[in-house]
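I'd like to ask some things about the structure below.
Here's a slice of the assembly, chains where they normally sit.
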Amino acid sequence: MKKIMISIVMGSDSDLPVMKEAADTLKEFGISYEVIISSAHRTPAETEKFAKGALERGVKVIIAGAGLAAHLAGSIAANFPLPVIGIPLKGGALNGIDSLYSTVQMPPGIPVATVAINGAKNAALLAVQILAVDNKDLQKKLINYKNTLKESVIKKSKKLQELGLEKYLEGMKK
Amino acid sequence: MKKIMISIVMGSDSDLPVMKEAADTLKEFGISYEVIISSAHRTPAETEKFAKGALERGVKVIIAGAGLAAHLAGSIAANFPLPVIGIPLKGGALNGIDSLYSTVQMPPGIPVATVAINGAKNAALLAVQILAVDNKDLQKKLINYKNTLKESVIKKSKKLQELGLEKYLEGMKK
């Protein structure tokens, strides 16, 4: 059985559609992961137990997504010595400004590596970058990934030159 | 020894000058209290233990003040069944907007009774109001307190009528 490298945690199953992007991206890089629902407020003891036990279970990075007064990433960071990546989730009246501030404005001593609101894909890429620090294979994969992004932009720009704006837009609508 | 009714908790001793107002107000009403430094991020286990044990120790209401990504009140509310009052503290680049959102935007199931940014006096008054729900004596004290506030405003307005604006302002500067 493959060892879990990354834990993806979220406060509620309603966060799954956004958080799935993190899982899909890790899969793309061949990184083993687990997906867990655990709430800083509704299951504080379970969240703490999970965070405290993760190191021993071999988890290297934890990705935590939460909305509103998003305490999940911070709660885990308080109990886990390795990197915790926080995804502020959009939701509620404030559209994610509340979760952004609740995730990123951590006090000195307990960092949370925060990505954009709903930035689940980037959270996963950051986790891969962290694992790649001592892994040349992953470094190559990341460089390839960037190249693919680059080629896609270049290809689109070329196509735009060839087709012209009107036709390109028509093509997008199809 | 008098039983502790209210716990005042803060994340750092740098919060003491603001939080002292809560203590002073409780003292004014003759309510027994304790003042504790405990951090959601730096002493998560101690904070949890404190919150879980408070009911048995006879604590009726917990007042928690924190700044930045202010998780303290929420963390305590996750582990204490009675009212938790949150004071978002001003501090850092965002002037307390971050702590306001982190304190008030709690998810369904775990309320935090939030007061104004740096509103330590009101946090204490709210705690007294909660204790007064089944306590006629405290109700009377609260009504007296409001009367004192009222009299003070009325007296100032009268003085202003008598002295006129210029002289009143001069008197304020002294």
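Chains here go by letter, A and B, matching the order in which they are written, and residues are numbered from 1 within each.
The definition used in the following text is that contacts are C-beta pairs under 8 Å (C-beta built on N, C-alpha and C of every residue); 3 or more make two chains touch, one makes a residue touch a chain.
Quantities reported herein were computed from a predicted structural model and do not represent experimental measurements.
The complex is a homo-oligomer: 2 chains are shown here, and the full assembly described by the structure file contains 8 identical copies.
By our rule, only the chains that are shown with their structure count from here on.
In terms of their C-alpha centroids, the spacing between subunit A and subunit B amounts to 37 Å. Of all residues in subunit B, only 11-12, 39-42, 44-45, 48, 67-69, 71, 74-75, 77-79, 92, 94, 97-98, 101-107, 109-110 touch subunit A in the complex they form.
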